[in-house]
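Okay, so here's the structure we're looking at.
Of the protein chains in this complex, all but one are displayed in their positions.
For clarity, chains are labelled A, B, C, D and E in written order, and residue numbers in each chain start from 1.
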Amino acid sequence: MRPNTVKAKWRAGEPTIGSWLSLPNSYSAEMMAHMGFDWLCVDMQHGMIDYGDAVAMLTAISTTDTIPFVRVPWNDPAIIMKVLDAGAYGVVVPLINTRADAEQAVAACRYPPEGIRSNGANRAILYAGNQGDYVSKANAEIACIPMIETKQAIENLDDILSVPGVDAIYIGPSDLSFALGLLPPRMDSDVPLHVETVARILAACRRHGVIAGIHTGGPPFSVQKVKEGFQMVTVTGDTMALARGAQAILKTQREGMGIAAAAPAASGPY
Amino acid sequence: MRPNTVKAKWRAGEPTIGSWLSLPNSYSAEMMAHMGFDWLCVDMQHGMIDYGDAVAMLTAISTTDTIPFVRVPWNDPAIIMKVLDAGAYGVVVPLINTRADAEQAVAACRYPPEGIRSNGANRAILYAGNQGDYVSKANAEIACIPMIETKQAIENLDDILSVPGVDAIYIGPSDLSFALGLLPPRMDSDVPLHVETVARILAACRRHGVIAGIHTGGPPFSVQKVKEGFQMVTVTGDTMALARGAQAILKTQREGMGIAAAAPAASGPY
Amino acid sequence: MRPNTVKAKWRAGEPTIGSWLSLPNSYSAEMMAHMGFDWLCVDMQHGMIDYGDAVAMLTAISTTDTIPFVRVPWNDPAIIMKVLDAGAYGVVVPLINTRADAEQAVAACRYPPEGIRSNGANRAILYAGNQGDYVSKANAEIACIPMIETKQAIENLDDILSVPGVDAIYIGPSDLSFALGLLPPRMDSDVPLHVETVARILAACRRHGVIAGIHTGGPPFSVQKVKEGFQMVTVTGDTMALARGAQAILKTQREGMGIAAAAPAASGPY
Amino acid sequence: MRPNTVKAKWRAGEPTIGSWLSLPNSYSAEMMAHMGFDWLCVDMQHGMIDYGDAVAMLTAISTTDTIPFVRVPWNDPAIIMKVLDAGAYGVVVPLINTRADAEQAVAACRYPPEGIRSNGANRAILYAGNQGDYVSKANAEIACIPMIETKQAIENLDDILSVPGVDAIYIGPSDLSFALGLLPPRMDSDVPLHVETVARILAACRRHGVIAGIHTGGPPFSVQKVKEGFQMVTVTGDTMALARGAQAILKTQREGMGIAAAAPAASGPY
Amino acid sequence: MRPNTVKAKWRAGEPTIGSWLSLPNSYSAEMMAHMGFDWLCVDMQHGMIDYGDAVAMLTAISTTDTIPFVRVPWNDPAIIMKVLDAGAYGVVVPLINTRADAEQAVAACRYPPEGIRSNGANRAILYAGNQGDYVSKANAEIACIPMIETKQAIENLDDILSVPGVDAIYIGPSDLSFALGLLPPRMDSDVPLHVETVARILAACRRHGVIAGIHTGGPPFSVQKVKEGFQMVTVTGDTMALARGAQAILKTQREGMGIAAAAPAASGPY
Partner (left out) sequence: MRPNTVKAKWRAGEPTIGSWLSLPNSYSAEMMAHMGFDWLCVDMQHGMIDYGDAVAMLTAISTTDTIPFVRVPWNDPAIIMKVLDAGAYGVVVPLINTRADAEQAVAACRYPPEGIRSNGANRAILYAGNQGDYVSKANAEIACIPMIETKQAIENLDDILSVPGVDAIYIGPSDLSFALGLLPPRMDSDVPLHVETVARILAACRRHGVIAGIHTGGPPFSVQKVKEGFQMVTVTGDTMALARGAQAILKTQREGMGIAAAAPAASGPY
């Protein structure tokens, strides 16, 4: 089975850098896959992406060595199993609140006896190299990555992190803002309560030998997170890079032409 | 945030007229959006429509001022959040039976602290005007519309209608027929038990300050419902209008040619 | 090979009634196919339809006995052969101006030695019944239908109609208006010059034993055309039926509610 | 309503032979539908197939008399109802563990009062023949087919099989291997425990008057299963037939050229 | 008819700024449409975009006031008419070499008597506002924009620019490099022969009252072109903005982490 190089780096104590994909498009996914990220995460939760799009994007990513992850819309075994069968090497599961939630997410990611994943991988076997060992090795190679982003999850941190098979957790800083009562929700928050909570999650991860991951708005915040010990750091996304890139160019053009720049897009899907 | 003109009309005590969309197609959706309905509802429950189709149709509707609603297939937070992120300004949720069901539907439609909606709107932010206020205003602008169509729901009417955040309810008259043991199921029913039940739901809506909505087979029944006080009335659907329109033309043609008309399609997906 | 029942009716001197399809959608095509038209024409020229859509629509039509035609965007052998391989039983070819144009259209529709169609039908063989006789019978069963709609074509009428393999011709009355200098272009024209030209084309068809076809806006004009001897008459289209049907319902609803109807859509894609 | 010829054969005590479909493609589905299988099963669980693909494939199958089944990804009423509305005549439901699971699967397949299916079939009505009797006859014609493939299911066999409305059950031999602790999971297993368990399920089916179905790797195992009394036997799948067919041809070619054949694909999605 | 604000600016002597779209995706197109470009050009020549993609993208652009252009793959009346019927307000036609080429491009863009465009706009009528005046005004509002990028075209410059109906021309600097024997082909070239040729084309445009347009790699080159008098300037593209944006972020991240940046992508589809 083609090794999951992200999990290998995690075991070696190294950080991994990735990008989010929200455009339902295989060509943009393929472009991103050629840039050298360790992994790309197809976002089926908030991205405009359904299963057919995800299959096309996983295929596009498979033209490179970049490891494909998928964020599923919900902690639902049906879709978790479907994206694994389609070749995802990691699954990010949103809104995990309890130990039972985490156990359910893990179970969907693992063949028996560790879990309940149904046998019948299709594209995954091709992606893995078609060597006859997918079923025996997938439980070890596939990353199961619950998200920590709710009040309940913070209360149940040790419970969740001690579930066998939780390879990493992923902090959604914006929903975490909501959870902490910090409005408006923000990425890269410097509000002390937010900072402390993130630190507390990181410390708990270390305690449990679980990889800590976090979504960021990019450098330098993302660099700082790596230095703190996060080994799974999202530094951008396709929509963010596209929107910011195009806006910057248009702004420069307008300034060059002596046109007052239009008010920048306030928040954007970025 | 672009205002939800349907909710504004509801607040002003005015009726709103809409159409159902069952064809998985952006061009027919765009044609319908240009006709002047107050809202269009993309039917992901019974329509031949999946998420990718819905995104394309929401985009097509967004070329006009017609407000886009989506009926989701099930009271499932995952798909409710996904259609909201794609720009739906109202969600019709089928088969709500209990107060807990209604609370779950509302929670999926609202950001914390009112609900559990996860932060990460994408296309919705563009549709809303990209002014940086989507997260703060969406809870007030988005319409949450549980369906009342089962025996349990009728028994729990006050419970459901008193859930904060239920903006409107929508009667599915055909499933309501089933619920009342009236076979075959019908729209525009004049069976006394059906009529009384609809009246009872309308009265309860008034009591709770909740907008009453209903699916109809078109005028004059739909006009009557407006006069009774329904403020959300479906008067046709894309498949219904297409099928009836084409059948009528073909019948006229055949009669003009002296051909006995073929037996009309008995029920149709119409 | 499944017989082309439209050509059989033509040979028997009977009229055939059809509808245009402009929505790129298999479900609306399947609905239309169930209504009892003799044929349906997938419009790749003006419809929002590309080749992938056409294949899906041809498949949907094949669930019934309605015969599938395709109007190609241009007199281009590449696309003519592609739609035939996909199962079209008739090809409407726009903007035929000369005998050479007509010969080229016919050649693309016929296997050697009659034409230059390349061997390799795929879906067409399934649709035809997979009996091993498609290649030997297709030349006789497939209808080649040039359009007559330009000034040049009217000048070259006998030249075009005498090309062997031209089964029928199809009048585009709107482009014919342009050709005759009658603005704005109209269907169902009663301008004498237009009426006379249509009659002249019909007479020429009779002279050459070629079936006459015409696009109409529906009854009673379309009934009149049948009575005059047109054997291929389009009485509606999916977009026309949908738009007119929905507009009529909305108008009735508004009138019932005492709302002044909005100005009707002026021309529409209908 | 178009009769479900598979259920008719089952009632007549006859076996039915089918194939699995895992390619998200209407043309391959149409090719398979022309081969003479009694039924084809669109696999939304392990196939690379989402709802839009399934609709296209059901349409393609409807060009023939082959009966369309769908395996849904999960025992979820939302997707069961959606595929029924799209025209599936049978639903295979994976991972049924308990009587309650089976009751839920049946309920989603049946209109009230037998179940909770919501009224609003669309394409299904066209496929059924559009005769106005779909709602009254669908409960009897649609096949509900829970899968037996887990330890729990084997323990609850009589409970599951005695649920009214369970027409057939379907053994997933590979997941059953997992359930029995037999690794690696296999189809066509000759391990005594597996063989005995399959026999035990078959015997229980007979006891309850439920049709027994099983997935196989093809003849002669599949022939043997028919002889034992299985009336629903899968003999191949589109991916399996394609992969094995192409591999065999390539191997023959290479041997003819004197090239040592490359190691065959070890397991494949086949 | 909705006015073509780009042509209005051209008439007023003002420059217009646009972006290229090469991703076959409606969501990225909609994001770009919200940024404030005067126009966006859907690139069907070099983009990964076919007709179905283009329709979806034109729809997405129509949610804003940004004017939609399409570059067709070839000077082919069939595709020019198809994109106009789908709502394009301008058509960029590559590889125009002669006066006859330019006349053919113009003819495809204009209804008779100015041209040969066939009557039957569909989506275009909706986009234009459905006011019944599309056919009478489209010839004036639609922009026809031949590309000047070959040796022959430079030789025939006055011939091409004097064709009535040529609203603007568009310089493809990279193919122009080829034409001038300057390898490797470049945008934003400062090679004297290239610079002089561009200047010569601009001067010829002025002489003939034709708008001059040019593709650039962005500011400051694009600002310079505006200052020189180009009124149609492309400053970026979706793939360029995405790729450069993501590469810059990844580079910053790696530098922050002390990792030697991987060699940057050499040329890219950017």
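What we mean here is this: contacts are C-beta pairs under 8 Å (C-beta built on N, C-alpha and C of every residue); 3 or more make two chains touch, one makes a residue touch a chain.
Note that the structure is predicted; figures quoted are calculated from it, not measured.
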Here the chain that is not shown touches A, C, D, E
Among E:G165, E:P185, E:G229 or E:G256, single out the residue that touches the unshown chain.
-> E:P185
Tell me which residue among C:K82, C:H194, C:H215 or C:R254 touches the hidden chain in the full complex.
-> C:K82
Would you mind spotting which of C:G132, C:G181 or C:P220 touches the chain that isn't drawn?
-> C:G132
What residues on chain D make contact with the chain left out of this view?
-> 15, 17, 19, 22-25, 27-28, 31-32, 34-37, 48, 218-220, 222-223, 226-227, 235-236, 238-250, 252-254, 256-257, 262, 265, 268-269
For chain C, residues touching the missing partner are 50-52, 55, 76-79, 81-82, 85-86, 111-113, 116, 118-123, 125-126, 130-136
Spell out, residue by residue, where the missing chain touches chain E.
-> 22, 24, 45-48, 50, 52-53, 73-74, 76, 94-95, 149-150, 172, 174-175, 177-179, 181, 183-185, 239, 265-269
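Everything that follows uses one rule, which is that only the chains that are shown with their structure count from here on.
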Equivalent of B-D within the choices B-C, A-D or A-E, defined by over half of its residue contact pairs recurring | A-D
Result of counting contacting C-beta pairs for C-E and B-E, higher pair | C-E
Cα centroid separation between chain A and chain B, in whole Å?
-> 34
CA centroid of chain C to CA centroid of chain D, Å = 41
If you look at chain D, which of its residues touch at least two other chains?
-> 50, 52, 55, 76, 122-123, 126, 130
Make each chain a node and each touching pair an edge, then name the shape: line, ring, star, complete, other.
-> other
Which pairs of chains touch each other?
-> A-B, A-D, A-E, B-C, B-D, B-E, C-D, C-E
